[in-house]
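Would you mind keeping the following structure in view while I ask a few things?
Let's look at chain A:
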Amino acid sequence: MSLVPISPGRRRKDALMRALLAGATALALLPLLLIVYFLIRKGVGAWSGSFFSTDPNGNFLGDPGGIKSAIIGTLEMVGLATLISVPIGIGVALYLVEYGRESRFGSMVRYFVDVMTGVPSIVFGLFVYIALVLTNTGGSGFAGWKGSVALGLLMLPIVTRSAEVVLLLVPDSLREAALALGAPRWRVVARIVLPTALPGLVTGSLLAIARGAGETAPLLFTATLVNGTNLDLSQRTNSLPAQIFSDIGQAQDRLVGRAWGAALTLVLMILSLTLIARLASRRSRLT
Partner candidate 1 sequence: MATETRTHFREELERLEEQTLGSLDMVVEALERVAEAIEHQDIELAQLVIEDDDRIDGRYLEVHQGVLSLLARQAPVATDLRVIAALLDVIKHSERMGDQCVNICKLLPLAGHEPPTHPDILRKIVDMANQARFEVSQAKQAFASRDVDLAADLVRQDEIVNRLNRECFRLALEVGDDPDMREWAMHMMLVARSLERIGDNAVDIGEQTAFVVTGLFREFTDASHPELAPPSPAG
Partner candidate 2 sequence: MIDPTTAEVSSMDPSEPSTEPAPGRDRPQPTPGAAAMMRRPRSRARDATAKRVAVEELNAYYGQNHAVKDLTLEFLPNEVTAIIGPSGCGKSTMVRCINRMHEEVPNARATGAVRLDQVDLYHPSIDVVSVRRTIGMVFQKPNPFPTMSIFDNVAAGLRLTGVRGISLRDRVEQALRAAGLWDEVEDRLGEPGVSLSGGQQQRLCIARTIATEPEVILMDEPASALDPIATLRIEELVEDLKRRYTIVIVTHNMQQAARVADKTAFMLAGELVEVAETEKIFTTPSDKRTEDYVTGKFG
């Protein structure tokens, strides 16, 4: 069988396919580029020193103020949500991987976690609204910590899923080696499995946090909207998504401008989180 050069028909087909795929990629990238373009163009204009240092003051005319309380509120609520969801989420993942890999109960839990990832975020908000807000739990209606609970519920399955994947990546041979040395199982988990999986767990948590920081619907029903900064999470707390939601529908250009500025801020915050996550995962020894 002799070697023959590539036929012109083949060459044409190759070129055509390549062009088609490039076109599809460009088409997919187009909206993304447009978003970035609009964000920057419309948002940067609103940025200023006072933008970041003053609270929105509720004025419709004149200076509407900045978004300080929204930023702080987001940081507070997402922070609390992280404290709730990350330990519990990793705990559930540990159970599924270390103890419940083949048990019926473990399969059930895994199934429910999968279901939870598909629940629309607004449903979490409504659930907390009904369960905590309407019942005035903790002595008040809307409150920042209730927003955290809603966000936490949203983040929980994401943390669990990614943690489970990372924990499964830890080779069983390491667990075997530690068990064969005579270590009790909890020590194997604490001293071998977790440290080995740590970079991956951090990455997964950061991505969940990034997701939680951008959710609007849960916060609307739980922490709602308020202008002033408060560090007391038992009161209504402002947040960036809520602020954007509120501002974007107004007639005043300056308010709309503020919304774009806030959106740009939020996107940049999430972007930096994802970048850190990406850098962390590169140092991981498992992926």
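Points worth noting:
One rule holds in what follows: contacts are C-beta pairs under 8 Å (C-beta built on N, C-alpha and C of every residue); 3 or more make two chains touch, one makes a residue touch a chain; residues count from 1.
Selection rule: all candidates are chains of the complex that A comes from, given by their letters.
Every value quoted in this text rests on a predicted model; they were computed, and no experiment measured them.
Comparing candidates 1 or 2 against chain A, the one that touches it in this complex is 2. Of all residues in chain A, only 101-103, 171, 173-174, 176-184, 187-188, 191-192, 195-196, 198, 285 touch candidate 2 in the complex they form.
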